[in-house]
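Apart from one protein chain that is not included, each protein chain of the complex appears where it belongs.
Chain nomenclature is as follows: A, B, C and D, assigned in order of appearance, with residue numbering initiated at 1 for each chain independently.
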Amino acid sequence: MLRFITRRTFGAVVTLVIIAAVTFFLFFAVPADPARLACGKVCPPELLEQARHNLGLDQPLFAQFVSWLSGIFVGRDYEGLGHCSAPCLGYSFVNKAPVLGTILDRLPLTISLTIGAAVIFFIFGVATGIIAALRQGKALDKIASVSSLIGASVQIYFVGTLALYFLVYQNHILRQPKYVPFTENPLSWAAGLLLPWIVLALIFTANYTRMTRSTMVEQLGEDYVRTARAKGMSARSVVMRFALRGTLTPIVTILGIDLGALIGGAIITETTFGLQGVGQLSIRAVTSSDLPMLMATVLVAAGAIVVFNIIVDIMYAFIDPRVRLS
Amino acid sequence: EGNQGAPAASGDTPGATAPTAAYKPPTITVGTADDSKGPAIAPEGAVKGGTVTMLDRDDFSHFDPAQIYINTEANFNRLIGRALTGYKRITAGDFKLVGDLATDTGTPSDGGKTWTFTLKDGVKWQDGTPITSEDVKWSMERTFASFITQGPTYVQQWLTDVDYKKAYQGPYDGKSLDSIETPDDKTIVYKFKTPHADASYAFAMAGYGIVPKAKDTKEKYDKEPFSSGPYIIKSHLVDKSIDLERNPNWDPATDPIRGAYPDKWHMEFGQEALQINDRLIADSGADQTAMTFYASVPPERLQQVLGDSSLASRRLNSPSPYGNYYYFNLDRMKDPKVRQAINFAWPSKQIQQTLGGPAAAALPTTILNENTTVGYQSYDLFNKVAKPDGDIEKAKELLASSSNPTPTVVYAYNQTPVQEQVTVVIKNALEKAGIKVVAKPLDRKTYYDSIGKVQNEFDLYWGGWGADWPSGSTVLPIIFGPVSDGAPNYSHLKDPAITAEMDKITAMTDIDAANAAWMALDKKIQETITPLVVAENKIATTLHGSKVGGAEIDPQQWIVQPDTIFVKP
Amino acid sequence: MSTPFLSVRDLTVDFHTEDGVVHAVNGLSFDVEKGTTLGIVGESGSGKSVTNLTVLGLHNPENTTISGEIRLDGDELIGASRSSMEKLRGNKVAMIFQDPLTSLSPYHTIGKQIGEVYRKHKGASRAEARDRAIEMLTRVGIPQPKTRVDDYPHQFSGGMRQRAMIAMALVCDPDLLIADEPTTALDVTVQAQILDLLKNLQDEMGTSIILITHDLGVVANTAHDVLVMYAGRAVERGTVKEVLHEPRHPYTWGLLGSMPRLSSAVDVPLLPVRGTPPSLLNVPPGCPFHPRCDYVKLAGPELCRSERPELSPHRGHGDACYLTLAQKREIHK
Amino acid sequence: MSETTGESGGEALLELSGLKKHFPLTGGLIFKRQVGQVHAVDGIDLTVHAGETLGLVGESGCGKSTTGRLAARLLEPTAGNIRYAGQEIGHASRRGLKPIRAEIQMIFQDPYSSLNPRHTVGSIVGGPMEINGINPAGGVKNRVQELLEIVGLNPEHYNRFPHEFSGGQRQRIGVARALSLNPKLIIADEPVSALDVSIQAQVVNLLQQLQRDMGIAFLFIAHDLAVVRHFSQRVAVMYLGKIVEIADRDSLYTRPRHPYTHALLSAVPEVTEDDEPRERIRLAGDVPSPINPPSGCRFRTRCWKAQDKCATEEPPLVRLEGNKEGHLTACHFPEQPSVHGRDVVLDPALRS
Partner (left out) sequence: MKPPETVGRSPGQLMWLRFRRDRTGIASAVVVIFFLLVAIFAPVISWLYGKDPYALYGQDTPGLLNDYGYPILPSGGISSDFWFGIEPGLGRDVFMQLVYGIRTSLLIAVIATVLTTAIGVVIGIVAGYAGGKTDYVIGRVVDTVLSFPSVLFIIAFMPVVENIFVSPEEETPVWLRAVTLVVMLTLFGWAGLARLLRGQVLSMREREFVEAARVTGASPARIVFKELLPNLWTPILIQASLLLPALVTSEAALSFLGVGMIEPIPDWGRMFRRGTEIYQNDITYLIFPGVALLVFVIAFNLLGDSVRDAFDPKLKR
């Protein structure tokens, strides 16, 4: 197990470094010059040079990348701004604040957004999926499949916009989405994120219902489920103890992918609800050519995907003993 | 007149026209030493106390005054920083330039080359130490340092040279600037190379706000400013929120400008204008004490906001003080007749409609903006008042007599959703006059880089410029100044006569005469050269919560200024 | 003769599928006596598994029609309540399946899977169940049962898995054990081990066994009685000796003739049944075997094609064919 | 190893000598590397003569299929030689194999997965001809239909797809495909294991008839000793990657010497007319893992005669005293040459 985790972690680090490098070098292929943006309205060449030096952009590309990379592990010194200690992702070009701090400040929101929604859509999706599978062809199954299809076909910005309008502005049923740290007040934390959770859940539940239903149907046809029934196990325990175990494996994979993608791709959700998470930060980084911030948000996003992949693989080992050895 | 696009009629139904909002350009005069005494004139009903929530899309990038050039940042800076002079609101729309830290707007001598200011008694930093002339001098000197790249550069150039950063590298290596003298703790004397009658205006720019010599942390000061204004930053989460609390060492009696009525300010960033305005329209709960500096109602909500009479009391509006121009590239568009034809065919009204109608944009005809030009005079060279949707016949006539009756114009635009639509309109109109338009979208990040290149391949492109103080002197000499890569003379106008005229006006010591001369030059340039099309002028409509009082848009900065804001009990 | 321990009468099982009705079992009757083994043989798809799953009531009621009667120790099983069936399964009647890998849950340890049957039916505690599981593993010959009890099925070899399945089936000392092709997936040497094991356990506990297989050799070595199935029907029934040494039905002849034996002559070709088994969607009328039968002419083509022959005589060695006994004897020679 | 020629005539068509196939097992902490190997086939010598059938039996996983696939050069041997008609093909390239490809064909175990479900019978059977550029007189289609007739299928079924056929019929299609190139040697990897008894007999009969009519040599792989006996002139018994005994049919089935062969024969369930009790040998456990095969004699872990010598010394495959020419056994302590011996029960659960 430990070996496995070590190997996967190493692989993940390599992947992240590649992604970071691609981002970094592509950034300089973008025809925008961050120094020019930093320089202001009227910018004579000397000032431009000055701005370039201030941002550290006057060094060779590769050297810049290396110092960025080594900054993560050993920290880095910034002229005028002081030392940036060990996991140093650099200083933002735009506001000169350490990127890491900003990211850490935003991450709880994005994670809360994701985890909260995931809990809802996972529980609902799996539950309805199981019921649909057990009531194959019945009304409930059909309702579940139709609604899941509609859920899968709508977009966050569509539902989100309408939900904001009708539930918040018009009828004041829900609160304007707002992030309050969990540690500060768990109740307002939940209340503040309820709307995005519901909207995200609306869209994602569908997939889980579908997946659960079809895998469950498959599982119910498995030989070992038949064995369980032949052993005299009650219908309930056949489903909950035997069929569900096998159903969870693919579901957990999808959940891992979704969690990674949600954290990494919260852009649309956060834009729709005006929440200040990592997604918004990344958009800001893009529009303002803020390389260190962009690198950091890309790393967070890719890191989320990669980390959740590893978590999924570890989860496998818990769900499926066959995986444990190999 | 002068406000051609101003809203005309009113009504509540969806199919209706926009409501009237009588708009009067502000009056800006120079105040006396008496005017410069605190406290500020309170708006009607003003009370102290409470917390105001400010919602906006973008956080402020700079707190170091020397780095401030943008109106939003300048506006915020009013809460925590002071300068030698400033604008005092007398009543709505009526302003006076007064001494802020200084006892008055300064005393010129030596034909306007030397300016002397005296600091008021009792002005202090947030830690209670008095603000000295040494601090003021230091503040100017440090703007020469290499890390200062954003702020205004006028005074630096007046004090030294056009290439001021070569002349002096800032005070950090121990050298000080000879052209600023501090005979005592309260007096500061600036010695310019040439006369500058409008220097007291220049010192009102937030970019010339003060920084304490003792607390200057160079680059880091941008993150941790030391307050001289009524508030202190209590917490700042980048791009997310700022909380302000009162500065106990700020004395209202010394400050003629800032009312500072709320006890606390809470600022939230990151929401799009649409969402901010939906919140403000809804006006529920905590949002009743909310307002926005800059997130004015987007065109999508204008009909709703202006059509809803219940919002009237929470609505502010003001046309933009900035000039918006479609510059001709004179290197490529050589025939003035074609340039005039384009001016005649220009679909001002259609663009206005695309932007949200008369309530969203006015249709000016002059280069200088009426809001920021003392002594403004209107003229209408291209028959825009009569035919705001374009005089195609006249354009065709001109083209017929020109060197190229069917010209092709390469139009470059900043690729934003709005500009995309405007481009469609422009293309549609000019093609009616027989002008082929090749539209080139440019990436918004590099837009100014692309059009700023002297050797660009475009014929026509949009650009904006705002006056730094209410005079043509910070507009015409800039947008028709030196031609170089990155310089804002996007038309590449290099007419010796015009340049000479501008130099002459700049040297005038009589401000009123100078203002009149700028206005005349404005017309002359459009008449003889036609280097640009004067574009639509956006009108901001801004909402605030029902418990917010004293909200006014600063007509010069085009932003809701904090000085008069108070929380209704 | 007393009433048999299990008696199946006129069992018919139809599946309603998209393609039509599958007549998987068609009027099948047979008995199993206490302590004996009934071997059911027949080609793939002849309805062997369906019959036995029906005994346990394991079919999806949605698309299955079952008629006839199944009496276990005198109790009717068709139409019995769900809870009474649940009490029966694994307790009185247990089952072993063909593929021990897929039939064991990969997610639970062997010990859990064996123990939970015991807990469910005997109300034992966790510890008791575990002890019982170890005991059962010892009985079926798993080495080091104390440690292997915590292994997962994938850690076992094929033969050990089948032993574990047997342990699981026998944990509650069932009266009837249904073994559905328990050795088909195994190698010969392992198969022999498993079959011997089943025999030993039967001797010890007096369990009745239904052994489903398509290998006549297996039946010959293990069973007391044999039932030969074809297209969902019984075509021949009798003791092992009777059926294998004096077969009466042409299909049984075909099966026996198809089998190469270690002792048979090598250079003569085998004598297979020609053709392929019929589709159960569309069972031929009359004798279902007639399209593949070489003796239709002899027995009477009209009869064979139109009327279904019954298994006769009712008890003892019976077969479903219109050939006379004399003809059969003659041909079999 | 020298000659292994059995009595059946004809020159050696396929010779495998010292043949080994080890599959790498990969793993490792960070980088993939080889951590071991599966000794699937571990040094075997076999000869198939023209026109004869060599049966290959053994338990699951002992390397029968691997041997077959090596012989058909679907795999490249780790070591050893494969000679076909005197020509070394062990490491020949695809191009080098081209001329003999047509002569060695294969029939597979699974009639479902061995036919491409997207191809018609016509293209399945005709495909090999197309690949090898064979243009039979009368055209490919004619030849295919001829072949279909030979294997007992309706030539009209030319345009049908495999899923429309029963298992036995599919296996016949497989046979027709193997025949389409007029092979001299067919490697049949458990061609009847997946079929019902009655169908199995049809296919065995067909193969036997083809061999008789066309003189094709077969390497016939099966685990059913009775079927092998029925079809093969010579039989080799494999255990864990090695040949433990090889002999002509009679010798092997009536005078086996290797304990494993004894065990195998005794385990076959038989419908016997006579009541004479057969020898009963019940081995314990399963075949050990080919990743770590036991030292010395590989059968020793399950053998009732095993002694210390077996663990240290690998018994050579030799002709034992009293055995016929070509009857080779690899055992230090061979059994009596008879099928009637004593009962041996090693399985703990069966020892009562």
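Keep this in mind: a contact is a pair of C-beta atoms (placed from the backbone, for glycine too) under 8 Å apart; a residue touches a chain by one contact, two chains touch by 3 or more.
Since we're looking at a predicted model, the values are computed, not measured.
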Of the residues D:62, D:153, D:203 or D:284, which one touches the chain left out of the display? D:153
Which candidate, B:303, B:318 or B:373, sits in contact with the chain we can't see? B:303
Just name the one of A:6, A:85, A:153 or A:185 that touches the chain not displayed here. A:153
For a quick check of understanding: of D:62, D:89 or D:106, which residue touches the chain that isn't displayed? D:106
Among C:35, C:68, C:106 or C:275, exactly one should touch the missing chain; which is it? C:275
Go through subunit D and note every residue touching the omitted chain. 32, 69, 72, 74, 94, 97-98, 101-102, 104-106, 108-110, 113-120, 127-128, 131-132, 152-154, 157, 159-161, 163-166, 169, 174, 177, 181
Which parts of subunit A are in contact with the chain that was left out? 11, 15-16, 18-19, 22-23, 26-27, 29-32, 136, 149-150, 152-155, 157-158, 161-162, 165, 214, 217, 264-265, 267-268, 271, 282-283, 286, 294, 297-298, 301-302, 305-306, 309
Spell out, residue by residue, where the missing chain touches subunit B. 7, 14-18, 274, 298-304, 306, 347, 350, 353-360, 410, 415-417, 420-421, 423-425, 427-428, 438, 440-443, 445-446, 450, 453, 456-457
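Everything below uses one rule, namely that only the chains that are shown with their structure count from here on.
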Please work out which of A-B and C-D is bridged by more C-beta pairs in contact, and write that pair. C-D
So how far apart, in whole Å, are subunit C and subunit D when each is placed at the average of its C-alpha atoms? 31
Where subunit B and subunit D are represented by their mean Cα positions, the distance between them in whole Å: 91
Among the residues of subunit A, which ones contact at least 2 other chains? none
Quick one: in the complex, what on subunit B touches subunit A? 59, 61, 69, 146-147, 149-151, 153, 163, 165-166, 218-220, 222-223, 237-240, 269-272, 275-276, 278-279, 281-282, 284, 287, 443-446, 448-449, 478, 484-488
Where on subunit D does subunit C make contact in their complex? 59-60, 166-169, 196-202, 204-205, 208-209, 223-227, 229-230, 249, 253, 263-273, 282-283, 285-287, 347-350, 352
Given the complex, residues on subunit C that touch subunit D span 43-44, 139-141, 143, 157-160, 163, 187-193, 195-197, 200, 214-222, 244-245, 254-264, 266, 269-274, 276-277
